[in-house]
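I have a structure I would like to understand better, so I am pasting it below and will then ask my questions one at a time.
Heads up, one of the protein chains got dropped from this complex, but the rest are sitting where they should.
Labels run A, B and C following the written order; every chain starts at residue 1.
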Amino acid sequence: MEAEELSRALAPALGDRLTAVEPFPGTAGRVRFRPDGALDVFRRIHELGFTHLSTVGGIDWVDHREVFYVAWSDALKQYVFLSTDLPADSPHIESATSVWPSADWHERETWEFVGITFDHHPDLRHLLMPDGYAFHPLLRSFKLHEPEELEVKVRHV
Amino acid sequence: MANDVTATEKPEQNPVLWVVRPMATAARQFAKSLFRPSTIVYPYERLEDPKFRDRLEVASGKPLGVGAVWDNYRGVHALNIATCISCNLCAFSCPDICIEMVTVPGGDPKHPKKCPAIDYGKCSYCGFCSDACPEGCLTMTTRYELSTPKRAEMVYSPEKLYDVFRSKLPMNPIRLARPANEDAILLDPPLCIGCNACARDCPTQCITMLDIPKPESKPGEKLPRRIWKEPVVNDSDCVRCGTCISVCPKECLFWGTHK
Amino acid sequence: MSTVTLYSVSYDIASLILHILGFIIPPANAALTNGNVITGLAVLVFGVILLAASMLNTILLIWWERKLLGRIMDRRGAMHVGYAGLLQNFADGFKLFRKTTVQPREADALGFFSGPTAYMVTSFLLFGILPISSGWNSGILPLSLLLALAIFSFAPLFIFVSAWSSNNKYSLMGGMRSAAQMIAYEVPLLLAVVAVVIVAGSFDLTTIVYEQQNYWFWGPLFVALIVFVAGMLAEMERIPFDLPEAEAELVEGWNTEYGGMLFAFFMLADYLRALVGSILVVLLFLGGWTMPSWVPSAATSFPLAGIFWFMVKTYIVFGLFVWVRASLPRVRTDQLLRVGWNRMIPLSLLSVFLAALLVTVKCVWPFGCIPSAGT
Partner (left out) sequence: MSEMWINMGPQHPMTHGLWNLRVRLDGELIKDVDPEVGYLHRGIEKISEDRHYNEVITLMDRCCYVAGFAWEHLYTIAAERALHITPPERAEYLRVLSDEFQRIASHLMWYAAFVQDIGLMSPFLYGMRDRDLILDLYQSYTGARMTYEYFRVGGVRSDLPPGFTDQARKVLDWLTPRFNEYDQLCLGSDIFHKRCDNLGVLKANDCVTHGVTGPMIRSAGLKRDLRKDRPYSVYRQLDFDVALADSADVTGRYLVRMEEMRQSVRILRQVVDWLDHHPGPVIAEELPRWLGAPYAPVGKEGYLLKRHYPKGVGFSAVEEPHGEAQAYVVNEGGEHPYRVKFRSPVFANISAARQYMVGYRVADIPPIMGSVDVCVGEVDR
């Protein structure tokens, strides 16, 4: 299944909730959608045979945040890559756990690292970080070290 | 899908044999290892010790000559201070920032000679530094015993690394296959002020400052305040350490390919 | 040639000590060399010899197990301390004895400390009962077999006490399993012993050994041997029946909270019991210290030959236990109990029936006849 085919399969049912379907190497295509219609998109993708949700992740683009999903279809032997942009000030999206139960831990991890809230998630608590950890480490504002420190260490002349 | 089933039905279970089959296998193993167990007696026999190699291969019953593979081991570094050019590439390439360049005697007072000191408390033995070393003076050896009662002793000074070098341990011969089209140091001429910093600090002395003609000053236009020299890099001598780039006060040097 | 017995050796040592003392302190000479005093000290020396011998054997047994296991696992086992690691266990023992005993805050001190101690003491008691060679026992006990098994079955009580008072969930589960398993396997074990007793006609271990002069009991009483060995494995808590200390799920089972000297007590007592188990197998089924008549007399008539052959047999039997341990996985509690109640008890009843049959027909090919009663 190529991107156009995917687009044809998705577009009628989803209408303007679907923003774009782009070719994406290694997958059937990257489906970009509007976050408010997320659950419909998930259901439609699930109906297309992508029954296995592989992963959920987030990217902090400073001015906005992206959340992406990777699903696999056993019939098509293909991945599909879903992604949507969320505003940086209140990033939240509907949880995919009602469609794919396997999203549970991946969404917990994404919430914990990138600070994206998943509405109606059954158990949104810390997974890899200790309970009560106050930061979202994969945000760009969370610095590992100051660049000056590194420079002082290795500058020699 | 039926023809894809390659893993196997369960073997028939024989209640009489109950526990006999595994016990027979264990007994067979026992008989074999009674004469030559696969282990070695570590503090007395060492895999990296050339004396034991042939004996071990036969004695342990292994199909592989364990000694022969040992030369490639990435252990403690050996540093040949004599050929070190203080280019810093090892320190730059270290992902763990465990290499610090420290002064060793032998340089002239204006440009002290700096050689790597390695903190083995941080080192991950990735070998990036010995890959990066342009002179082949920093290599990895088969030494792996590092335990010491003091954490400070985990930092190996260049002298200590030189001792490792002199102990003539086998050295890891693996070197990174370097890409054919390496970038060169290029100059952005309008930015250069001819300050000589790059030529002064170049570890291989491959940068020479050449005079450039001073342009005629037009009326009403001020000439930039600079020395009328420009660096020229001898690409065949250059080890691509980028020291010149890092010391350039005007950021006029950069990586690139010649047109 | 006067027979050397354990008591005669103790008596000689005691009288030697007292005579030397008397020589050093002349005024007390007469009082010290009094026959009663010597007898009293001899009893003490007797106990000390038993204790030392059993300790030494236990530690040797651990070495034997480590080396055997090592070779089966394609490695060498302990090699560093002493020749071929012979002194490794002494080193380990010293290490354990030097360590601090950590008592968990919520643990019950009385049970926590008395459990392992009582466990080890009762295990040592067994050595006062078991005959090692002709004359090398503590006297004629008509019911020595019953006494040995009675003391042997004290263990679950102490294990449960120490597990309960550790105040740890793993310990508790281990203690529960231990109690359940030991009680379940007590019954087939005793029934298997009954089969031997029927054939030998006595509860005295020495008599049982002498009843095996024509043929050892393992042949005709093979079913009883199987049941006895399986029951013994369960009683000794060794793989495949080491559920109470199944380290995969229960950490260390009932001795999870123990460290240092108390753990050494447990460890030592475990191997004491393993030694006793092997000795019982040798005594009941493998003819004890006697050897079959086809063995050349030179091999059986040198001094202390009985003890030598007895020890050889014991270590071989323990080697079999080690072999089983090295090659079988652990069973599950419910399976263990099901096997215990459903398979072992019928089998042991069968063995009793076979023993009765054997006594009735007297002679069985190819083993020969049992000796007539009263020899």
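Throughout what follows, a residue touches a chain if its C-beta (ideal position, glycine included) is under 8 Å from a C-beta of that chain, and two chains touch if they have at least 3 such contacts.
Being a predicted model, the structure only gives us computed values, none of them experimental.
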item: For the chain not depicted, the shown chains it touches; value: A, B, C
item: Touch criterion as defined above, residue of B:100, B:131 or B:159 at the omitted chain; value: B:131
item: Residues in chain A touching the chain absent from view; value: 24-27, 51-55, 57, 59-60, 68, 70, 72, 74, 77-79, 81, 100-102, 104-106, 113, 126-130, 137-138, 142, 144-145, 147-148, 150-151, 154
item: Chain C, residues in touch with the chain not shown (by the definition above); value: 69, 72-75, 169-170, 173, 239-240, 242-243, 246-251, 325-335
item: On chain B, residues whose C-beta touches the chain left out of the figure; value: 1, 4-8, 10-11, 13, 15, 17-19, 21-22, 24-26, 29, 38, 62-66, 68-70, 72-74, 88-90, 92-93, 95, 124-128, 131-132, 140, 172, 174-177, 179-183, 188, 240-243, 245-246, 251, 254-256
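Everything below uses one rule, namely that only the chains that are shown with their structure count from here on.
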item: Interface with the most contact pairs, given as the two chains involved; value: B-C
item: Chain whose mean Cα position lies farthest from chain C; value: A
item: Distance between the centres, which are taken as Cα means, of chain C and chain A, whole angstrom; value: 65
item: Averaged-CA centre spacing for the pair chain C and chain B, given as whole angstrom; value: 60
item: Euclidean distance of C-alpha centroids - chain A vs chain B, Å; value: 38
item: Overlap residues in chain B, where contacts from two or more other chains coincide; value: none
item: Per-residue overlap in chain C, given as positions that touch at least 2 other chains; value: none
item: Chain C residues touching chain B - in the complex, by the definition given at the top; value: 68, 70-76, 79, 323-324, 326-328
item: Footprint of chain C on chain B - complex, ascending; value: 19, 22-23, 25-27, 29-30, 32-34, 37-39, 41
